[in-house]
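One chain of protein is taken out of this complex; the other chains stay put.
For chain A:
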Amino acid sequence: MAVDTPIPKTKNAAGATATPTPRTVVRPSSVTLKIIMAVSGIVLVLFLFVHMVGNLKIFLGATDFNHYAHWLRSLGTPLLPETWYLWIQRAGLTIALIAHVYAAAVLTRRARAARPVKYAHRPKIQSSYSARTMRWGGVIVLLFAIYHILDLTTGHLNPNGDREHPYTNVVQDFAPDRWYVTLFYTLAIVAVGLHLAHGIFSAARTLGQQTMKGQRRAKHIAIALSLVLVVGYLSVPFAVLTGLVD
């Protein structure tokens, strides 16, 4: 009986082989969505830091601040036509924002579906306030970003709204009699800080941070970076409010 029967390629009892089994339902995995969130979030955070440095130029006076604002428009020239760089950056940030919100929405929907029956007795979650408020905090930050663009980018909601004089726009925006604007900005910036205190740590974990020592470090770095942003951003309206900048 020298019939050379080829050994049939068998799968194990679970039907799995050493190559990934083809996906039956094509949809992004939860970790893929988290990676999208992490990468888009990092892009947005990097922008926040650059934006903050630009804001702080207000302490150097009207000339410097206005010069910086006008320079943003001519950035990239003469390689690119005027304001092109600015629009490329805006497009990039918009893509990052859409990706971030899309991944968050899909994950939120899946998380809601994962627990159709709620607990009758549910104690407060031990996790930080920052971690617990990521979803609604994110919505608040998004609404604030829309308001902020209408205020200090397009000037529609700004008392001055003069594109040529950004310094005056800022000073009039946070004038003491418009204290409610300053209050709203303060709350929104604190919401950004809370979002990032968990968000930056979460991004590190998603991208592979995997030791307990590193976890403590990542949490501390996330809180420190968030604090720098909150203080940096709030220094401008409070400097105007207290008359330090006028």
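Convention: a residue touches a chain if its C-beta (ideal position, glycine included) is under 8 Å from a C-beta of that chain, and two chains touch if they have at least 3 such contacts; residues count from 1.
Basically, contacts and distances are computed from a predicted model.
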Of the listed "Succinate dehydrogenase", "3-oxoadipate CoA-transferase beta subunit", "3-isopropylmalate dehydratase small subunit" or "GMC family oxidoreductase", the name UniProt assigns to the chain that isn't shown is "Succinate dehydrogenase"
Of A:R110, A:R163 or A:H220, the residue touching the omitted chain is A:R110
Only one of A:S30, A:T77 or A:T242 touches the unshown chain, namely A:S30
Only one of A:F65, A:F174, A:F201 or A:Y233 touches the unshown chain, namely A:F201
Had the left-out chain been drawn, it would touch chain A at residues 12-21, 23-25, 27, 29-35, 107, 110-111, 113-123, 125-127, 131-132, 134, 198, 201-202, 204-212, 214-215
